[in-house]
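One structure is given below, represented as structure tokens, and several questions about it will come after.
The complex is shown incomplete by one protein chain, all other protein chains being positioned as in the whole.
Just so it is clear, A, B and C label the chains in written order, and each chain counts residues from 1 on its own.
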Amino acid sequence: MKIKVAIAGARGRMGTTAIEAIEEAVDAEVVAALDYKFDGMHLHNASVNEEKQGIPIYTSLSKLVEEHHPTVLLDVTDPDAVFTNVKDALSLGIHPVVGTSGLTKQELKQISEMVETTKTGGIIAPNFSIGAVLMMKFAAQASRYLGDVEILEMHHDRKLDAPSGTAVKTAEMIMENRPPHIQGHPEEQIHLEGARGGDVEGMKIHSIRLPGLLAHQQVLLGGEGELLTIRHDSLSRKSFMPGIMMAIRNVIGRNDLIYGLENIID
Amino acid sequence: MKIKVAIAGARGRMGTTAIEAIEEAVDAEVVAALDYKFDGMHLHNASVNEEKQGIPIYTSLSKLVEEHHPTVLLDVTDPDAVFTNVKDALSLGIHPVVGTSGLTKQELKQISEMVETTKTGGIIAPNFSIGAVLMMKFAAQASRYLGDVEILEMHHDRKLDAPSGTAVKTAEMIMENRPPHIQGHPEEQIHLEGARGGDVEGMKIHSIRLPGLLAHQQVLLGGEGELLTIRHDSLSRKSFMPGIMMAIRNVIGRNDLIYGLENIID
Amino acid sequence: MKIKVAIAGARGRMGTTAIEAIEEAVDAEVVAALDYKFDGMHLHNASVNEEKQGIPIYTSLSKLVEEHHPTVLLDVTDPDAVFTNVKDALSLGIHPVVGTSGLTKQELKQISEMVETTKTGGIIAPNFSIGAVLMMKFAAQASRYLGDVEILEMHHDRKLDAPSGTAVKTAEMIMENRPPHIQGHPEEQIHLEGARGGDVEGMKIHSIRLPGLLAHQQVLLGGEGELLTIRHDSLSRKSFMPGIMMAIRNVIGRNDLIYGLENIID
Partner (left out) sequence: MKIKVAIAGARGRMGTTAIEAIEEAVDAEVVAALDYKFDGMHLHNASVNEEKQGIPIYTSLSKLVEEHHPTVLLDVTDPDAVFTNVKDALSLGIHPVVGTSGLTKQELKQISEMVETTKTGGIIAPNFSIGAVLMMKFAAQASRYLGDVEILEMHHDRKLDAPSGTAVKTAEMIMENRPPHIQGHPEEQIHLEGARGGDVEGMKIHSIRLPGLLAHQQVLLGGEGELLTIRHDSLSRKSFMPGIMMAIRNVIGRNDLIYGLENIID
């Protein structure tokens, strides 16, 4: 029997990618979409229609559950909608898998408590790219031995913010892992402001923005006489598909809350 | 109290590096050297002398143990000497740490049996560079998820053999980890012999030899829409020091045999 | 006044890209399309229609010229059509700009002779990517000083042939530039067939094929104590646009034949 998945945020770009991933899998299917509008209509290849074709849309999760009995709710909505969706899912015994970023610490705490009460496990993954998650995980592990680290992230010049969320998250994971450490030359002389990058506990983050780039990150870890570099290049949202499927398969039967795909990857 | 280390192969390049590493550490010291000649003489900064200065040299391990009570024997000799040294160490209750490559499967099996009998643990590490070991370990782990792999190793043009031992070892570790897998385009047309590199179960190994290079390796792991690259650059034998110290500290109290530094690195 | 351009191969992918490039330029316009069918119909956004909208299609170049007076014929057809198109253009005094590869040496010779007779200049450019052309040009120049070279080209695993045309062309340009030279260790021992790549006069070409790659090439040039690497990454056909426009602007007023964009780039 296939895993029955309901999806919130089905009309967005991540939603479209996720539906494709699930429908390509032999062991899962999308049974319904949760939306804030279009109740009673259907979704087919990113377009909404009134004919009974494609994925049925519901504005009420309880009605959706009653009629389609999903095991998992995949949420790829936005910071405004995700918290309510997850709470509703947990109270109905549906496992949430969340790819939406922007949950506050307060919200995460509440979700964690609900998971404990309901014994319905969930997975929250800010990044579904297995390659990116492996990069962060490996960088954190390696920093226990090679504690001098600089992060270089490179994106197309239409990206507005710097540094990237992934670079910041990588730095945080390294800070939790590397031993207390003073990095760099104490008497460094900087002749051009900013040349040494942004500082995170001595670690430096450098952001490059150029046309001709997509989304890339390198973590450089130096030791006496050697350098370890872990690099991830991302071409398309297709790279999220294996991570989405991994989370859906893994959440079933869980009774705890997992934060970050890195915790279900060996 | 410092860890007392005896060292075999002390006069070689690795031996000199190892002595430096141990003497820089606050928790270990070299108490004596095991050699096939120069019995009764002393070793100081790679030169042997008859004055009682530096590290005393012994040609008999039992006499060395009797007089200096080492806990660990670090062996950085050669394929001819290492097996006897390790057996002697185990029979005397000394923990062997071996950086010499070239032990045969037969010899490894015998050592393993002796460790079980004597309950004296040992560590055999063909590569003491933590960066290189992490690269191999991460590549093997990542190949579980990103199963299409090519290995690119680059060395100075004075290196005689291709591919490098590290490249082959990396391919072997990946083969043990990635799921059964057919890699590449089945209808590939090769117009220049060798252009696609050396084949190891579909994985390709490419060896570059140029002046201006030292010792470098990249493992490229591809997935749909993403690429993960793990690269190690090695500048000098100094990169072996942390690995040597890690093994010496870790072997104490062990009663099993560890093969490969990757097994004592988290 | 805008440069009037006729285009052959307008319905193909390169043709569509070229039309976009020309129409975005302030100093050029597409006046008509040359095709082997659809005479009298019109082309608009890659679709052919019978209404008089978009670019008029002709199967006869002389009729096209008579009615629309182009200065340049841009040919992005295929090996079968290009030779006739170029000859027809030259005999009508139209400057050919050719992006189609596959002209034989014999055909090139004939074109060269016609250019001399007609005094109508032309440009034949197998690669319109300025970045790729610069890479090849720089690699050839640098090889005069750093004569030990290896070429590494990396493409997605749907690419059938290896090595890439660009890698072979790069090797040829280097052979014309570097001094007579024996590369590599004469006593090299290869333990895995193909590991050292494909050989072109001692230079090695290595082809990597992985999902997660697009189209990339690195030329590594080694010297005593230093390495120069020239790398080109290609993301999309959009990278051809500036090269197409450069050729169209440059061909006007020419009375000679240019082979390769590198000859009009300083």
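Keep this in mind: a contact is a pair of C-beta atoms (placed from the backbone, for glycine too) under 8 Å apart; a residue touches a chain by one contact, two chains touch by 3 or more.
A quick note: this is a predicted structure, and the numbers were derived from the prediction, not measured.
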item	value
Touching residue (missing chain; options A:Met175, A:Leu213 or A:Ile264)	A:Leu213
Contact with the hidden chain (one of A:Ile7, A:Ala89, A:Leu152 or A:Ala215)	A:Leu152
Given C:Thr120, C:Ser164 or C:Ser239, the one touching the chain that is not displayed	C:Ser239
Per the touch definition above, residue among B:Asp75, B:Asp233 or B:Glu262 touching the missing chain	B:Asp233
Hidden partner chain, residues of chain C it touches	129-132, 134-135, 138, 141-142, 144-146, 221, 223-239, 241-242, 265-266
Residues from chain A at the interface with the omitted partner, ascending	146, 148-150, 152, 154, 157-163, 168, 183-185, 187-200, 204-213, 220-228
Missing-partner contacts on chain B, residue numbers	131, 212, 214, 233, 235, 239
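Everything that follows uses one rule, which is that only the chains that are shown with their structure count from here on.
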item	value
Same or different contact residues where chain C meets its copy chain B, judged by the half mark	same
Inter-centroid spacing, chain B versus chain A (mean Cα positions, whole Å)	37
Interchain centroid distance [CA atoms averaged], chain A/chain C, Å	41
For chain B paired with chain C, centre-to-centre distance based on mean C-alpha positions, whole Å	49
Residues of chain C whose C-beta touches two or more other chains	212
